[in-house]
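The complex is shown incomplete by one protein chain, all other protein chains being positioned as in the whole.
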Amino acid sequence: MDYTVVIAGEAGQGLQTIGGILSKVFARSSFHVFTHQDYMSRIRGGHNFYQIRFSDKPVSSSKSRIDLLVALNRESIEIHKDRLTEYGMVVYDASYVKKTYQGDEFLDVPFESISRELTGSSLMSNTVATASVLGMLGMDLNIYEGIIKESFKKKGEDIIKKNIDASRAGYDYAIKKCLKCRFSVPSGVGRPGLLINGNQAIGLGAIASGCKFYSAYPMTPSTGVMIYIASKAKEYGIVVEQAEDEISAINMALGASFAGVRAMTGTSGGGFALMVEGLSLAGMTETPIVIAEVQRPGPATGLPTRTEQADLLFLLYAGHGEFPRVVFAPGSPEQAFYLTNRAFELAEKYQIPVLILSDQYLADSQWSYEGFDLSEISFTDYRLRGREFQALKQYKRHLLTEDGISPMAVPGEGEHVVVTDSDEHDEDGHIIEDAETRVKMVNKRLKAKMESIRQEISPPLYYGDERAEIVLVGWGSMYGILKETVDVLSSKYPISMMHFSQIYPFPSIKEHDFMERLKMAQKAICIEQNATGQFARYLRSETGFDFDLKINKYDGRPFMLDELIGQIEEII
Amino acid sequence: MDYTVVIAGEAGQGLQTIGGILSKVFARSSFHVFTHQDYMSRIRGGHNFYQIRFSDKPVSSSKSRIDLLVALNRESIEIHKDRLTEYGMVVYDASYVKKTYQGDEFLDVPFESISRELTGSSLMSNTVATASVLGMLGMDLNIYEGIIKESFKKKGEDIIKKNIDASRAGYDYAIKKCLKCRFSVPSGVGRPGLLINGNQAIGLGAIASGCKFYSAYPMTPSTGVMIYIASKAKEYGIVVEQAEDEISAINMALGASFAGVRAMTGTSGGGFALMVEGLSLAGMTETPIVIAEVQRPGPATGLPTRTEQADLLFLLYAGHGEFPRVVFAPGSPEQAFYLTNRAFELAEKYQIPVLILSDQYLADSQWSYEGFDLSEISFTDYRLRGREFQALKQYKRHLLTEDGISPMAVPGEGEHVVVTDSDEHDEDGHIIEDAETRVKMVNKRLKAKMESIRQEISPPLYYGDERAEIVLVGWGSMYGILKETVDVLSSKYPISMMHFSQIYPFPSIKEHDFMERLKMAQKAICIEQNATGQFARYLRSETGFDFDLKINKYDGRPFMLDELIGQIEEII
Amino acid sequence: MSLDRELYKGQTPAWCPGCGNFSILETLKEALSELQIRPHQVTLVSGIGQAGKLPHYMRCNTFNGLHGRTLPVATGIKLANHEMLVIAVAGDGDCYGEGGNHLIHAIRRNINVKLFVHNNQIYGLTKGQSSPTSLQGMVSKTQPFGSLSEPLNPLAMAVALDCSFVARGYAADREYLKYLMKEAINHRGFALLDILQPCVTFNKINTYQWYAERIYRLDDSYNNTDRKLAFETALQWGDRIPTGIIFRNNKAVFEEKIPVLKERPLKNNFNPPEDLQTLLKEFY
Partner (left out) sequence: MSLDRELYKGQTPAWCPGCGNFSILETLKEALSELQIRPHQVTLVSGIGQAGKLPHYMRCNTFNGLHGRTLPVATGIKLANHEMLVIAVAGDGDCYGEGGNHLIHAIRRNINVKLFVHNNQIYGLTKGQSSPTSLQGMVSKTQPFGSLSEPLNPLAMAVALDCSFVARGYAADREYLKYLMKEAINHRGFALLDILQPCVTFNKINTYQWYAERIYRLDDSYNNTDRKLAFETALQWGDRIPTGIIFRNNKAVFEEKIPVLKERPLKNNFNPPEDLQTLLKEFY
C-alpha cells in the first residue's frame, strides 16, 4: 500500500492546514509518511499544492501520480487531473467550484454547505474536506478527532464540538457517496510516528545543542528555522532577534558567540551573500558560529519559494582569504537534526564557522520516523569559564598551539582580557603586520586545524548493492529520492547510492575507500538539482574523478521518483 | 647592469615621492624599470619602503639584495643593511638620524642642512636626497630637472628654482663624497619608457573602453583605480561616485549600466564580499558590469596594505545561483590595460559581470614599457539606441535567442519599455514562477552564453623551452617573477612558464593543447601567493590534473627573484 | 489632457483582495497619465516585497532589483540619464530595514529620485514578521515577545537629514495621494513619500479602520518650509496622524552639481575618448 494524496488550491485557502493534519493522521496511524510542498511567492490566489505520500513501507520521495486529489478550486482539477492513477479519485465541492465534473473519479462533497448546515458558517469547510478524505480512504476518524481536541483546546469546547460534528458529517458523507473508492488502508501496525520537516529538524538540533542565540532576517525558505526556535525561546531561554539585515544578523551572532553563548543564524542564498564578509570575520577571529543556508533557485531573487542546489560551490569558497570551515548538507530531517548538533560541536571545538546547506525541498518536506535517539546528541562546553579561567596565570586568546586550537575564554569571567581582531594579529589578539607572525597564524588557524577537522568527517553513506555497477551519487536533499530509486531499481540492476552529507572538508580518501567503489562502477551518475553539476566539479577538484553521466534538474521543482527512474533508465 | 635602489623610512617622510621620481628618471633614461612597494597600514611612522630595479635588460620582478639604499631614518638602516650587495651603498643624513655609520658602504649626505642652507627650509631635503642618488649612480641631472619643472609648474618659478638648486647641491655633494661608489650606469639607449602600475593600467583601460561611470567605496589597495579615473573625470566626462558602502557601489553601477552607460566598480576582498548579492543580480538581470577586485591578505581585514592571491576560488563561485561570468587576472600593467578593455567588451557583448582580479603587488608595482598599442583597443557599442530601437515593432529585453544574447536597449530612447527583474522572468522581463520558462531562461542565460564565452578565452601564455621538463605554472601577478625566473634558470634547465591571465571560463582544452605540455613535463610546479593552492585546485576541477609540486607564499610579501629561484631549485 | 491610462496596463496583480497596494497602483497610473509622462519616460526601480511587485502590474521601464537596494540602482540610473523620471518603489522592510543606509545617503545627495514607500508596517511577502515601522508590542512568529524596538519615524528622520521633500500619504485617500505623488514628481530633488498602506492579511492592528480614525490632511495654512514645525509635525503619531507635504526645501540637486552632466545625459556620451594618446603621455 502506497498512496499519494494531494491537496491543491489557492494560497490562503488553508490547504497547508488540511495537508498538515492529514499527514499527522497518517503518521499517528503508524504509516510511513513523506510530504512535499509546492507554493508560489504570493499570499492569496495562484496555485499551490501539498503532496502526501503514505505507505506501510518506508517512503522518502514523492511520485508524479496522485491517488486522491483534494481540489479546493477548479484550477486544481484542471492542473492535476491528468496525474491521477488508474483508480485515483478527486474530491471537491461542486457548488463551491461552480462546476460538476462527470466521471467515476470525481466525488462531489459539499464541504461548504455541510459546514454551514452544522455550524452556521462555512468556516469548517476544511474540516469537512479533511474528514472526507479519511472517509474515502476507509480510515478511522478517532485520530483526527484527537487532533481536533488538541488544536482547539484553547478555543473552547464549542469550537471543538463544531469541528467534530463537521468532521463526522464529512466523513459519513464520503463513505456513503464514494462507491467507487477502491482504497484499502490497513489499520496501522507499529507505533505512531514522529513527523518533522527539515527546517524544524535544524531548529530542534540547535536547541538540543545548547544554541542560545539566533539572529536572522526573514527569508524564504529559511524562515521556518527561526520560527521554530522563536516558538521555543521563552521556554528554553533563547534570545531570538530579528536583525535589520543579514549583515547585522551574522555580526550579532558573532558578538554573542564571542561573549560566551552558542550562536546561530539562518538565511537563504541572497541573504547569505550579504553574510560573506562576516563569515570571513568568523574565520579570522576564530569565533564559532553555525549558519543554516536554505537554498532556493537563483540567481538573485530567482524563484523564492522553490528548490535548487546551486549554492554549493559558493558556500565552499565564500569569503575573502583562507580559513577553515565545515559544510554539511543533510539529506533528511533526521540527518539535519544530528548534523546540526555536530555543526555546533565542531564549530565550538575548532572555533570555526560551520555551514548547514539545506534547500526548500528539504526545508518544507516532512518525513516520519519512529523517533530520534537523543543519546546520540553530544554536548561539550569547549570554553574557558569561571574558575578555570580565573586560575590562569596569563591568557592569550590566540595562543599558538600545535593543534591550532587556542583557549577560548568567556570575557568578564576572569581578570584577564579577551582580545580578538579582524586584522592579522599576535597571540594576544593585537594587530600586527610582520611576515613571521602572519605565517605562524595562518599555519595555526588554517593548516593545523584543517587537518584535524578532516578526521572528523565521515565518508559518504553507501546504500545498495556492494558490487554495484551503477552508482548514483548525490548530496543534500537528494538522499531520499536516491534511496528509493535504488530500492526500486535494485530488482533490475546491480545499483547503489553514494550520498554525501558531510561535504567539506572532503572525507579523507586515504582513510576511506569510497572512491574505489566509484572507480569500479561501470556507470557513476551524479544527480543534482542544479544546472552546472557543482558537486561533480567539487569531487573532481578533490579526487580527479570525472563523471561522464550526470542528471541535472533546475526547474525549481523536486524530482519525482518515477521521473528520476525514467531519466536514469534512459541514460544507462 | 641591473641595480636595485630602495628608499626606506617612515610613513609620511615622502619616500613615495622620492621613489616615484627616481623610477621616472630611470624610465625616461630608457632603462627597464620595475618597482614594488612595501607599506604599513598607518599614515605616519612605522616602516615603509619603495624598491626600484632598473636595468638595460627587461626586468619584471624584485630582488632581495640592494645596491643603493636611501635611508630616511635609522631603523631603515638597521632593517635593510644586511640586504646590501657587495658594493652596495647606503645614503643617509647622519645629522637627521642622529648617528654616523662607519664603513665604506655609508655615505652621509646632509639632506636637511643642504636644503636649509640653500632654501631656508628643510622642505627640499627629499629633493637633495633624490639628486644625491643620481649623483652616486653617476647619472645625468637633466631629466630630473625636467621633472622638477613639470611638477612645480603651478607653484611658480621660485619653487622650481629652489628645487633645482637643492638638487644640484645634493648631486654635486654626492659626486664629490661618494668615492666608494662603483656604480656604472650607461647613458640610455633607446626611447624613454612609459611607467605605469597595475591600478593605473586598469583605470586607463577602463577609460579607453568608454567607461563612463565608476562607483566605489574606498578600500586599499584598490583605491588607486578610483583615484586615477576620478582624476580624469572632468576631462573625459565620467561620473565617479563615492558610495556609502560597497553594496551601494555595485547597485549604482548596475543602475547606470541598465540606463545605458558602461559602468564599473572596484574594491578589495572584504568589499567584494559585500558585493556578492549584487553580482548575482547582474547575472540574473543580464546587466553588464566590470568589477576590479584588488586582493590583499585576508581573511577579514587581514593585512590591508599587503599582497596575496587568496580570493580566486571565492571569485569563481561568488554569488548564489548559477550565472555566467568571466574572470581575468592580469599579470602585468600591460595585461591589465588590455584585459580591462576585453572585460568591458565581453561584459557588454554577453551582458554579464566580468571580474578583474588583481592584487596589491600588481596594483602598486610599476613596470616600464616602450608604449601601449592603442590600436589593440576595441570598442563595439552592443546596445540598441535611438533610431534602431525606435524602429522595432516590439521589444523584449530578455528575448529567447539561440546564442542566448537578447537585445539590450537603452531605456527612454524609444517608445518600448525596458523591463528586467531579479526574480526569474519571462522574455518581457516580468516575474514568472513556472517550470518551463525557468528552464528556458537558464538555458538561454547560462548554458547558451557560457559556451560562446569560452570561445573567447585565450589559452595560457607559454614562455620558454618548447620541450621543457620543468613547467612553472602561475596566474595573475606571478607573471613577472615567473618570466624572469625562467630567464635565469633556462641556462641550467629545460624550463618554461605557463601563465594564466584569462582564468574563467577555463580555456577550452579541446581547442588548445596546453594541457599536453603540462602532462609531458616531468615537473610541473604551481606557484601561488596563497596557502591552499587555489589555482591548482581549480585546474584539477577543470582537467583532473594534479600538481605534485607546489610553492605557496602567504606572508603578505611578494616573492623576490632569488628567493623563488632558491625554492624551485630546492624542490626539483 | 491626461494620457490614456490603458497605456500603463500591466500584468494582473497577485496581491490579496483588498490590499492597499491596489489603490497605490491605480493612483500612480493616474498621476503619471495626468502629468503626461509616457511609459518609456519613467523608470520604476523596485526591491523585493509586495510593494516591489508593483512595476510588473503596470507598463513602464522597470528594474526590479534586490530587497533593500532600490535607491542605489535608482541613483545609478538617474546619474546615467538625468532626463528620465526615476521612481523607487519600496516596502517599509525593504527601504527602512534592509536598505536603511541607502535612504540616509540618498537624502544627503539630494539626487532627483522619487521614493514611494508602501508602508504597511509589516513584512507582507514573507508572511507577517514585524517591520521597522511596526508598532511596539506587535507579536509575530519571529518576535514572540512582540516587536521590542521603537518604530522608525521615517518622516522625522528625513526632516532631520534635511530631505528636500518629505510627505505622507494614505493608500485609501486616493485623491490626496495623487496630489502628493504629482507634487513629489514635480519637485526638484529627492522626494520621500511614505504611503500608509493597509495589509489586510497580516497587519491586524493598522487596519483601514485604524487609519481612518486617525488620519487627517494637513491644511493649507501649514507652512511646510519651516523645518522645526516640520519636525514637530513629523512626530505626530497616535490619535492623529497627519498626511500631506510635511517638509520641503529648494536646495541644489545632486546631478546638477556634477559638471560632467551639464551638457547632456551621461548615456549620450557613450563613446570612448579619441585622444587616448594624451592620457598615455602622462605616464612617460
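Note that the chains take the letters A, B and C in the order they are written out, and that residue 1 is the start of every chain.
Operating definition for what follows: a residue touches a chain if its C-beta (ideal position, glycine included) is under 8 Å from a C-beta of that chain, and two chains touch if they have at least 3 such contacts.
Remember, it's a predicted structure, so these values are computed and weren't measured experimentally.
Participant: Would you list the chains present here that the left-out chain is in contact with?
Facilitator: A, B, C
Participant: Check each of A:Gln200, A:Ser358 or A:Ser406 against the chain that is not shown and name the one that touches it.
Facilitator: Reading the full complex, the residue touching the unseen chain is A:Gln200.
Participant: Hey, which of C:Leu3, C:Leu35, C:Ile104 or C:Ile241 is the one touching the hidden chain?
Facilitator: If we include the chain that is not displayed, C:Ile104 is the one touching it.
Participant: May I ask which residue of A:Arg168, A:Lys212 or A:Lys396 touches the chain that does not appear here?
Facilitator: In the complete complex, the chain left out is touched by residue A:Lys212.
Participant: In the full complex, which of A:Ala263, A:Ala318 or A:Ile405 touches the chain missing from this view?
Facilitator: A:Ala263
Participant: Could you please point out the chain C residues that touch the chain left off the display?
Facilitator: Chain C touches the missing chain through residues 96-101, 104-105, 108-110, 132, 145, 148-153, 156-157, 159-162, 227-228, 231-232, 234-235, 251, 254, 257-259.
Participant: List the chain A residues touching the unshown chain?
Facilitator: 27-28, 192-196, 200, 204, 207-210, 212-213, 215, 232-234, 236-239, 241, 243-245, 247-263, 277-278, 281, 285, 371-372, 374, 377, 379, 381, 383, 410-412, 414-423, 429-431
Participant: Please give every residue of chain B in contact with the chain that is not shown.
Facilitator: Answer for chain B: residues 12, 40-46, 216-220, 223, 226-227, 230-231, 233-234, 240, 242, 244-245, 270, 300-301, 304 touch the chain left out.
In the analysis below, only the chains that are shown with their structure count from here on.
Participant: Round to the nearest whole Å and give the separation of the Cα centres of chain A and chain B.
Facilitator: 44
Participant: Two or more other chains in contact with one residue: find those residues in chain C.
Facilitator: 48, 65-66
Participant: Where does chain A touch two or more other chains at once, residue-wise?
Facilitator: 40-41, 46, 270, 300-301, 304
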